[in-house]
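Have a look at the structure that comes next, please.
One chain of protein is taken out of this complex; the other chains stay put.
As written, the chain order gives the labels A and B, with residue 1 at the start of each chain.
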Amino acid sequence: MLRMIRWCMAVATALASLAASPHAWASQSRSYVVSWFFVATYLQDDDCPDGTNPMARELYTRILKDLNYTQAEVKHMLGGIADDGAAKDSRGRTLRQIGTMRGRIDGQEVDVIVQPYAAPDPNVHLAQGRYANGFNLDGKIQDDPQSSEDPDTHERGVDNRLRQVMGCFDQFRTRLPDRPGHPANEWDLSRDKMPAWLMTITGEDLSKDGDVTVIFDRAYEPVRRDASGEVMADVTFRIDPDARSHVKVPGKIVKGQLITTQPFEFTMSGDPSIGAPFVIHQSRLRLDPQADRAMKGYLGGFRPYHDIYFTFATLGAGTEITYSIDMPGLYHAMKRLADYDPDPKTGEMRAISSAYRIELVPAFAVTRDATQSMASGR
Amino acid sequence: MIERRQVLRGVLGGAAVTMGLPLFDCMFDGNGSVLAATGKAPPVCFGTWFWGCGLTPGLWEPKVTGPTYKFAPQMEPLAAFRDKINVYSGMNVFLDGKPNYTHTTGAAAILTGSAPAIGNGLGYLNCDVPTIDSLVADHIGARTRFRSIEVACTRKATDSFSTRGGNVLNPTETSPLALYMRVFGPGFQDPNAAEFKPDAAIMTRLSALSAVSEQRASLMKTLGAADRARADEYFTSVRQLEKKLALELEKPEPMAACSMPPDRLDGNPDVDFINILETQKLFGEILAHALACGQTRVFHSLFTQSQPALRRPGRSEGHHQRTHEEPVDAKLGYQPDVDWGNRQQMTGFAILLQILAGVREGANTLLDRTLVLACSDVGYAKLHTVNNMTIMTAGGANGRMKTGYHLAAPGETVARVGLTVQQALGLPINAWGTESNATSKSFTEILA
Partner (left out) sequence: MNPFARLSIACAAVGVLASAAVAAKEPDPGGALVMRRLTPEQYRETIADIFGRSISLGGRFEPDKRVEGLMAVGTGQVNVTASGLEQYDLMARAIAAQVVSEPRRATLIPCKPTSPDHADDACARTFFRTAGRLLYRRPLEDAELGAWVAVASEAARATNDFYAGVGTSLANMLVSLPFLFRQEVAIPDPEEPGTLRTDGYTTASRLSFFLWNAPPDEDLLAAAERGDLNTKKGIARQADRLLASPRLEAGARAFFADMFRYSQFDGLSKDHQIYPKFTGQAAKDAPEQTLRTAITLLLRDHGDYRDLFTTRKTYLTPTLGALYGVPVPNLASEGAPELWVPYEYPEGDSHAGILSQASFVSLHSHAGRSSPTIRGKALREIMLCQKVPDPPGNVNFDIADDTGNAERKTARARLTAHRTDPTCAGCHKVLDPIGLALENFDSAAALRTTENGEAIDTSGELDGIAFADAVGLGKAVHDNPATPSCLAKRLFSYAVGRSLGGSDAPWTKSLEQAFAADGYRLPELLRRIATSEAMYRISAVDQTASAEPAGKDKP
């Protein structure tokens, strides 16, 4: 206890002395805390010409029929779709249990949420269209028929196959500034308890174009909410020195926009529903400064699709029933469209191109002993 | 003149006796007119009314604050009761690093003043502290036949946002017919016929209070003119407290509005968005009659679950599902099915208020002496947010709560409403809630 107090006093003293000489550094630093983060799958007109994927009721009608339930039994079971346990089949199983155990391996029932390959590929609808937010990850433009054009930068050859997989699930169909249902939900629920993600930019003069260094870290504290329920700006966070959540990459400011200049491995620990850890290979970052000192943009790269799948699987069959996401369908589609990181043995791709919307507000980031501090985004 | 304490001493010494007005007449300057003019106020009642998935931000908050405001679109079903309703907007639940247990945390915080530390993720209450209806019941419900009555129009006993703490729910009554039998079945005694026994504890308090009022003579001698006038006001207040206690010792006014509920029906057990209105009507009638007959003074009424599965006719998904999945209509700017469901829910509330307002008691109605706190579990169901929570109160709490106001307290804790409600009901508290939800700021502008 006494040690804690002494430490607190040391921090306080250090801060006070820091404040007395804010211009001691030759370079400038600005820190931010991630306020929103979710997969960028914004809808476009006519991007699902064959319709969107079925809602839970329709999905489970098909699943039950495939399992040879009669018309009457299907009707009975669907009566309990929103209230698990309200309806049971002749073997006493609820809809959720039936859905979960619909996988078959060698004739044995298996948990299809854990082993999604144990159910046949339902061939979910894939999103089409010219545009997708993201980055040209592989450098190819002409010979990549699955690539798109970024609607903001108009860069061509954009690789974002995750949008194709998810774009026809209603949960992911929104336009900015709306936030897509399921992923936004998971982030909103996680951020109050999950240690915050921090970003610090360092450069000669951040008010001008030029080279910078971008560092991502994880904080000890979760974000704090302001009076309007959004993430509060100018809050002080302590940096967790854990190397598993530390990313450093060169970048530059071009016409005010921050971009990274070489692909990097993004790895941060997050809540299991986000990704623990959250890894993106060959990452790119693009952020635009906002009038209120916030930063908004995209982080793109190749994500291991098993990681993506299991963030959805944390809810079990609930993901199917609550969010109408066909889990084996999601799995098979990602597996088919994966475009990076071949398995050395089988040659199968293990990661899928993707883009994430990322928004940040100014913050203070201090090291654990607070002997060093970084200036705020002010 | 009889020494008051002697009278009471005699009363207290003997067995319980029926006391009438004349005895107390002789104790208050023979000033019976004050009593007659005041009349006996019927007791205050309290209820909580819960519905799931809130309303759509931007479509329920009145545009202006204060007493003259218009209802926003999703509140239109309640328009007839605008003068009896207060709308509270902008208030948040502060989580203090605790998780947002979806469909639980929001309502738990409004009803307990605390963000729950544990949750079951299933969208009903799981709290280690009591909900406001239990707190109020301890204060005003202790002497009625039922301390409180809980009902769920969803007909499921575990659908409840009422607890006495300890993470145990107060189970809800699921059948209107069963509730009818419980309240108006063989155990029911007509309050208008029952023999009255005055409460010995009140007698003791009244007797003791005379020691306070009897200080007047000696104190007055020591005061200057200005302070004497102030002391006079103080002793007038003491006299009023004595009168209030004396009234409690009298045989209560006959409960003129007490009658048996009209229907002895159970309604349609299939829970859908149409049948549930009928169930609300049946439960509402029995609750209103139970209040009017003094059988209970506190209730909890759950209209829909926190994740309502009720469907709009013609739609395959339930209301909760639609809140998450229905796209925002580009032209309308909101989710049309969700909007329909929200209005349906407010219609359910209007049914309850209609019944309470329909019970006439002299110049006033049962709603006037009741306070109903209506709340939901989320601020914006699509994202499970617990900001800008939808909260209303209806009824005047026997004149202690002014009505017809819109109160906006953006960014402040939802516990302000619970605190205000408890103060209006006379609970002796000046602060409520824990951690960042703790508050000592009630909406004093509506406390009468």
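Criterion: a contact is a pair of C-beta atoms (placed from the backbone, for glycine too) under 8 Å apart; a residue touches a chain by one contact, two chains touch by 3 or more.
Note that the structure is a prediction, hence the values are computed from the model and not measured.
Asker: What shown chains come into contact with the chain that's not displayed?
Answerer: The chain that is not shown touches these displayed chains: A, B.
Asker: For the full complex, which residue in B:Thr323, B:Thr385 or B:Gln423 touches the chain that was left out?
Answerer: Once the missing chain is taken into account, the touching residue is B:Gln423.
Asker: Out of B:Leu55, B:Ala109, B:Ile149 or B:Leu209, point to the residue that touches the absent chain in the complete complex.
Answerer: B:Leu209
Asker: With respect to the chain omitted from the figure, which of B:Gly54, B:Gly90, B:Gly267 or B:Gly396 is a touching residue?
Answerer: Per the contact definition at the top, the residue touching the missing chain is B:Gly90.
Asker: Using the touch definition from the top, which of A:Arg57, A:Arg191 or A:Arg224 touches the missing chain?
Answerer: From the options A:Arg57, A:Arg191 or A:Arg224, the contact with the absent chain belongs to A:Arg224.
Asker: Kindly note down the residues of chain A that lie in touch with the hidden chain.
Answerer: For chain A, the residues touching the absent chain are 7-8, 11-12, 15-16, 18-22, 221, 224, 226-228, 230, 232-238, 364, 366, 370, 373, 376, 378.
Asker: Contact with the hidden chain only, please: which chain B residues?
Answerer: Residues in contact with the chain left out: 1, 4-5, 8-9, 12-13, 27-29, 90, 94, 96-97, 200-201, 203-205, 207-209, 211-228, 230-231, 233-241, 244, 409-413, 423, 426-430, 435-436, 439-442, 444.
The rule is short, and it goes like this: only the chains that are shown with their structure count from here on.
Asker: What part of chain B is in contact with chain A in the complex they form?
Answerer: Where chain B meets chain A, its residues are 92, 94-95, 97-100, 102, 156, 305, 307, 309, 316-318, 320-321, 324-325, 327-328, 379, 382-388, 410-412.
Asker: Where on chain A does chain B make contact in their complex?
Answerer: These residues of chain A touch chain B: 55-58, 81-83, 170-171, 173-174, 178-179, 181-182, 184-185, 188-189, 192-193, 222, 225-229, 322-324.
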